[in-house]
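Before any comments, here is the structure.
Below is a slice of the complex: some chains, not all, each in place.
The chains carry the letters A and B, assigned in the order they are written, with residues numbered from 1 in each.
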Amino acid sequence: MITDIASDSAGSEIETAAHQHGYISDKDRYLARMRRIEGQARGIAKMIDDEKYCIDILTQVSALTRALQGVATGLLDDHLKHCVLDAAKLGDEDAAIAKIQEASDAINRLVRS
Amino acid sequence: MITDIASDSAGSEIETAAHQHGYISDKDRYLARMRRIEGQARGIAKMIDDEKYCIDILTQVSALTRALQGVATGLLDDHLKHCVLDAAKLGDEDAAIAKIQEASDAINRLVRS
């Protein structure tokens, strides 16, 4: 059983009963991607410490940015296919609209970041 | 004395004698920023492990992306103000043009990533 959001959460979620976040089924894959991203960040810090050429560092920063965007679009896709669709299937249109609004706000932040 | 690029480097640099990369004077600040970015990546992994709400995770991914872009535009600025200008001041126009071309390629990768 999944408890949706821990009590210390920022709590932006609109609750739907017994709902499981979309990405949970792929949790291990997402964790592996984030560990790799963390390693990439550490590698860039090492390049700076070793005083590598700026342009070579920038190439790694671009690669890291793309890896992050891959995680973001994956999470969004899972959110739409699970959180939004589950709300819609429960016939709760207000909840579905609210979740879509959250997704749209997140897309805005991603597209502009 | 700075050795420009270690012998195991990918070696995309066009050498100019006794030149110091632009970001070196700010090295500690860049290292601190990368450590913070690494911490943000670790925080996102923990959010996934704790099964936090997807949208809250996406907000952190956007913040991390913006932090990375800040490092990238900072490195570019330093590259232009030091590596490019140093080459130009040495009167070596070919080297300056080559370094600008590298910068332009890096900008392309950043704008599209």
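Annotations for the structure displayed:
Everything that follows uses one rule, which is that a residue touches a chain if its C-beta (ideal position, glycine included) is under 8 Å from a C-beta of that chain, and two chains touch if they have at least 3 such contacts.
Since the structure is predicted, the reported quantities are computational estimates derived from the model, not experimental observations.
Because every chain is the same sequence, the assembly can be counted simply: 2 are drawn, and the full complex in the file has 4 copies.
To be clear about the criterion, only the chains that are shown with their structure count from here on.
Note on chain placement: the centre of chain A and the centre of chain B lie 23 Å apart, centres being C-alpha means. Those residues of chain A that touch chain B in the complex are listed here as 2-6, 9-10, 12-13, 21-24, 27, 30-31, 34-35, 37-38, 41-42, 44-45, 48-59, 61-62, 64-66, 68-69, 71-72, 75-76, 78-79, 83, 102-103, 105-106, 109-110, 113.
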